[in-house]
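Missing here: one protein chain of the complex. Every other protein chain is in place.
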Amino acid sequence: MPKVTEKVSQAAYNALVNIVGAQWVTDDAAITESYVKGGEIHDCIYQRGQQPPGVVVMPKDTAEVQKVVKVCFRYHLPYTPIGAFWGVHCGGKVPFHVSIDLSRMRGLEWDERHMAAIVEPGLIHSPLQAEAQERGLYTMTPGGGSQAAVIGNMLTCNYSPLNYRLGLATRRILGVEWVLPDGEVIRLGSLSNSDDPFWGEGPGPDLRGLLRGYLGWWGKVGIITKMAIKMHPLFLPERMKPVERGMLSTLEFPDNRIKWYNFRMPSEDSMRKAMREISRSEIGAAVMRVPTIWRYRGKSTSREDFWEKWGPDEKKIRDSRATSSILRVLIIGYTSAKQLEYEEGVLMQIMDEVGGELGRTKQSDQSWIKNADSAGMWWPAGGYVSVEFVVETLEHSFARGKTLLKEKEAKFTPPLVDEYGEEGWIQMTDMGHTSYFEFLIQWDPENPLGKYKSGEYKAWEHWVASQRTAIDNGQYTANIGSLSVMGLTGPAFGPNYGVIYDQVRQAVDPKDISNPPLDLHDRVINEFAPKWKEDYNFQTWTDLMHGGKEHWKVLTSRGYEWKDCLPEWYWDRDDKEIG
Amino acid sequence: MIVSGSLELKDYMYEMRRCMRCASCKWLDHIYMPDNRFVYRCPSYAKYYFSKVAYGRLKLGLALCEDRLTDTPGMRDMVFQCLMCGACDSGCKRNLDLEVTNSLEALRGHMVEGGRFPQAHQKMIDDIAGSKNRYGAPAADRAKWAPVNAAAKSDTVYFVGCGASYQDQAIAKATDKILGALGGYMLMPGEQCCGHPLFALGHYDAFQKQMEVNMAAMQKTGAKRLVTACAECYKTWKVDYPRLRKISTSDLPFEVVHISELAAQGVKDGSLVLKNKLDLKVAWHDPCNLGRMSEPYRHWEGGRGKWGCLEPANKFGAKEFNRGTAGVYDQPRDLLAAIPGVQVLELKRHHEFSWCCGGHGGVPEAYPDLAAYAVDERLEEVKAVGAEAVVSGCPYCKGQFQAGMAGRDHQVQAFDITELIAQAL
Partner (left out) sequence: MELKEKLLAIVGAGQAEDSPAVLAAYARDHSLVTAAGLPDAVVWPESAEQVHEIVKLANEIKMPLIPVSSQEHFHGSVLPKMGGIVVDLRRMNRVLDIDLPDRLARIEPGVTWGQMQQEMAKIGSRMVLPLLPLASSSVVTSLLEREVPTNPRFEYGEPMTSTEVIWGSGMRFRTGSASAPGFPEKADSKGGNPEGPGTNWYRFLQGAEGTMGIMTWAIVKFEYLPVMDQVCFITFDDLAQAVEPLYQIQRRMIGNECFLINRQVGALIFNDGTPGSYEALKRQLPPWFVAIVLSGPPRQPEKKLAYEKEALEEIAAAIPAVKRIDSTLAGAVGLEKKLPALLRAPWPAQRPYWKHALKGGCQDLFFIAKMDDAPAYTRTVFETAGLHGYDVNELGVYLQPIEQGRACHLEFQFYYDPASQAAKDKIKALYMEAAAKLFQQGAFFSRPYGLLSPMVFEKARGYTNTIAKVKDVLDPNHVMSPGNVCF
């Protein structure tokens, strides 16, 4: 198949060089080739056919970003902003696009007294947390891991068990500097009146609503060049020390201010009661039910070691799941060591009442201070995606878990990894008002038994099917911001949120140049999986939505077919069973 | 069939496909990341940005294997603006266990086979072929540094290497003194370059020739132990020679040790007494080839089964991964701490995520700007921790530090560890 990359016009290229200097622009294919997400992992789910950019440009500051965006606006060049490139949506979908790689913009300033970090888009969580600790502050590292960009993550997910106390990220976003798709720079919150970004909302209606969504725009409404982030006062008199190295490296907890507890709960009902009672008693820093597979993963020294243990334990795990599950609680003495003592006392009292049995656990940063899971998700099988990661209420979490498990076991296991009846990750958020639920699936993308990619197709279908079950059961779902399934969710949620979502985007980005989508999903489904349209009642959103159409016209005018935009492997696969 | 240590690019398709660009190859270990100043582990990325880091090179390798790319004006730089320092590999091994360094080595080999390598490398290749050393100096001058304690016959061979033979003879002399104190040694008759630069540059055929000559010479001595005071020679003898012979390090008929290992053992058992006081705050720089790159090589053959699990072929056990944590790390630190008056400081990037000095991988020859940048960064770290001297265990690191000091406001001393030990004896 032809390779769909092409230079932008020489005039536009020269303009970019004039802005950032020749050193910071390239159209060399040896480099642009790697500006797609690797491994056909997340991307197979979210967007078929990411395309390498025609040009990569690396501005150093807001002024350069603004000029680059203005060039893109003038020449009608689609662009894709990139922070750390952790999330798959960083990859451009439109051929010939410009990758605006913001990695040089790694700035980090502090207002310690008012607990704010002012960060640039290339900054990731790890140095933020390291410097925060030096200043008596902390934040949480999200599930995306320490290598996820702070701004990119704040705009989309930013979930962690610590959200039990810290709430949703949306309120942690303070003053923001934002380059709109036409190159105009706007400033949100207190930045609208001064150079101090300490406050995020207003004036008047809160434009942070446009900034962050559930789950956001993925770079479709411009580029954030600066954001102040609310931090939290560190509860420790001294720093947490790194111990061990390599796979086991972690931060050691001092024993009097932060402590993990693992309880074996006799039933799901006792789990519920315990979670409710903990939040009613206003104790705890994190409260969660962790899938068994992550405990096995945590104890393994390699993938092979993991499978050696996990594989034969099916019966043991299924049996124990029927009678018990593990509740994990983190307690922090925010005010003093005595708070930890007090909360521990209350926790034990609750567990006595509901029959929780205390087990062993390591007292170190197993996750969420600096040690979040990051790439480890891909480790057990090579392919991974979170089919669901939704914030709703506790009963919703239990219900969504049961719905997804039922479907996964009935239709998609194998090729998905069998988790022996696991109903997903559940944690309390917002001090128990809400709950976070995550359902992770794993598969082997290189299944050597033939059927190349078949695991991946099933993962994709499971993901599509999961939107259908959400709609059928009135369940909320994290994936409704994804344009790939707009044909399912667009009319159903809101209802008809897809229409105004698209209109707002059109208003902010009239030329449709900021990380534009391509309506590839519909075309892929039409061609390969027409049955899905019937099975899942898929509507085509190509007719509903503005997004992507313009670029489609450009592509066809240059003689490209939609099939040209698919990745090479798509054509090489042996498996034609889909649809 | 998977054969560990293969130098064929197509044997790393799994690695290149399954890299999901998490960038663990670029960022410092997140637990140890000290601040927002020293965040990277990859000097190439830190200097050039874009995707000039392992994930970018793996994607390039994939495109080459899949015939989607042939050549581009920037391809050579993309591949060779890399120090081959292995920092990326230890990052990946924290999560994904992909053989990143091996993939990069194979990519270099692939480029070299196609004749696509920097011309600046050619002189060194020719010099090794001609003069049997990397400098093109007369072969006869190799032992001009005048060893004092060398015997004609010993169980221990001191393999001096090109650096200490020609450029920094103080290291050779200091090593001579230490080995003298530890019971003596012999030199390898007709010592030649170990071939390390050839390997690092991706010229594996030429490297193979050097290996055959050196292995034969070593075996001829009948010695049981080969000692080096050069991290590059050390890695070559310990890892690359057995690797090319498809045997494990433990299967070599002789032991390969770095002088710091030997000396640390000597201090421990009392055969080496460090008595002279040296009031100095020193920072130990972990040379890439003494640390993460020099874990014992364990040859393995097998295949990849369900879930991507590695399944050993007959006679092989489960694959043991080299994750960079089992290099020579403690001994040099213990040694320095044993010198009266010496205070050992830890740099910001240490052990398996140590920052390369910039002297490796053909970079000083082809991309002096990257070599200069890398060492300057390291000297900034030395300054940040407040050390008065930086100490290493490789003549090329020391050479880099000395060169890097030129023009800097903040001056520190640069030593090889052998020099400090010799002073303390």
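Labels for the chains are A and B, by order of writing; each one numbers its residues from 1.
Convention: a contact is a pair of C-beta atoms (placed from the backbone, for glycine too) under 8 Å apart; a residue touches a chain by one contact, two chains touch by 3 or more.
Keep in mind that what you see is a predicted model, and the values were worked out from it rather than measured.
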*Check the whole complex and report which displayed chains the hidden chain contacts.*
A
*Which one, A:K37, A:K67, A:H97 or A:R165, makes contact with the chain that was left out?*
A:R165
_Touch as defined at the start, partner being the missing chain; which of A:C72, A:V94 or A:M115 qualifies?_
A:M115
*With respect to the chain omitted from the figure, which of A:K411, A:H433 or A:K531 is a touching residue?*
A:H433
*From the listed residues A:V65, A:L416, A:L440 or A:I471, report the one that touches the chain absent from this view.*
A:I471
*Can you list where chain A touches the absent chain?*
113-116, 165-168, 170-171, 180, 184-190, 192-194, 196, 198-199, 201-217, 230, 232-233, 276, 280-283, 334-336, 338-339, 341-342, 345-346, 349-350, 390-396, 399-400, 430-435, 470-471, 473-476, 480-481, 489, 492-498, 500-501, 503-504, 507-508
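The rule we apply is simple: only the chains that are shown with their structure count from here on.
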*For chain A and chain B, what's the span in angstrom between their mean Cα positions?*
38
*Can you list the chain B residues touching chain A in their complex?*
14, 17-24, 27-36, 39, 49-52, 55-60, 63, 66, 68-69, 72-75, 78-79, 90, 93-97, 304-310, 318-319, 321, 323-325, 351-352
*Report the residues of chain A in contact with chain B in the complex, numbered from low to high.*
3, 24, 26, 28-31, 33-42, 56, 58, 84-86, 101, 103-104, 106, 108, 123-128, 130-131, 134, 141, 145-147, 242, 245-247, 249-251, 302-305, 307, 365, 370-371, 374-376, 378-382, 417, 444-449, 568
